[in-house]
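Shown here: the complex without one of its protein chains, the others still in place.
Our next item is chain A:
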Amino acid sequence: MPTTGSSRIGSFVLYVVLVACSIVFLLPLYLALVNSLENWYAVPTILPEVFKWDNYKFATQMLDFWHYFGNSLILCGISVFTSTFVSGLVGYAFARLQAPGRSALFMIVLSTMMLPGIVTQIPQYILFYKFGLINTYLPWIIGGLGGNAFFIFLYRQFFATIPKELEEAARIDGCSIFRTYWNMFIPLSLPVVATVSIFNFQGTWSDFITPFFFLKQVKYPLATALTTINYTEGGSTQIIQQVSVAAGVIFMIPILITFFIGQRFIVDGIVTTGVKG
């Protein structure tokens, strides 16, 4: 592409702006890293002064860290497994099967996306309490079986783009409706399945308010544990910020890993579905 003088200046300005924005967005992350390696009770710094890697060891030892980490994995496992599957089924029904009341029901799906979750959270607590489901993982299994409106919508948009002929061919070969979904639509839609799984994992991993309602401390996931338990030393109440931040950094690692693995899928998924709107 031939570059004229003015567009060369233009692209220089573009890169300056991009890099400046990147620095602003990365600054808090950078500072967290630097200060997680500082001495205890030190004042925050911009440039690294010491590298106290022990803070990371203490972050996992001063709490029952790996126990809570394991709880997080259990919750994420339940949610990713059930919600990804059920949302797919519901999305398929809305995209490919005609039935009376379909559009009204789909309006309900969309409207649940708009309702503030908080309005139902406390009555839900009372309900779960009456059913004896408090301090069990059953609310997550039930929630997973209910799918998720955003995921249902995403699946529906994607399934709607798959050609009708493929489906008809499968039907002529004697495939049941469920097998058509499972053996054809799912393999063709792996980017969406991956996107939904990643969003699901991230959402469950960082949610600390639902477990705070429905579980007792021993079953807390890491997110809830880190917000309710302080890193302190001896009988002192002063929080050791450096160790807290180190714990926060470890806490982010699974989210970052899933994001880096999945970001290609996420972008492809949203672009494909978004355009078809």
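The rule we apply is simple: a residue touches a chain if its C-beta (ideal position, glycine included) is under 8 Å from a C-beta of that chain, and two chains touch if they have at least 3 such contacts; residues count from 1.
We adopt the following convention: contacts and distances are computed from a predicted model.
The chain that is not shown carries the UniProt protein name "Sugar ABC transporter permease", picked from "Amino acid-binding protein", "Sarcosine oxidase subunit beta", "Sugar ABC transporter permease" or "OB-fold protein/acyl dehydratase". Although one chain is not drawn, the whole complex shows that of A:Ile152, A:Ala170 or A:Val192 it is A:Ile152 that touches it.
Here one chain is not drawn; of A:Ile46, A:Met107 or A:Leu190, the residue touching it is A:Ile46. On the side of chain A, touch with the chain left out of the figure occurs at residues 11, 14-15, 17-18, 21-22, 25-29, 31-32, 35, 43-46, 86-87, 89-90, 92-94, 97-100, 102, 105, 108-109, 112, 114-120, 122-124, 126-127, 142-143, 145-147, 152, 171, 177-178, 202, 205-206, 208-209, 212, 223, 226-228, 230, 241, 244-245, 248-249, 251-252, 255-256, 259-260, 263, 266-267, 270-271, 274-275, 277.
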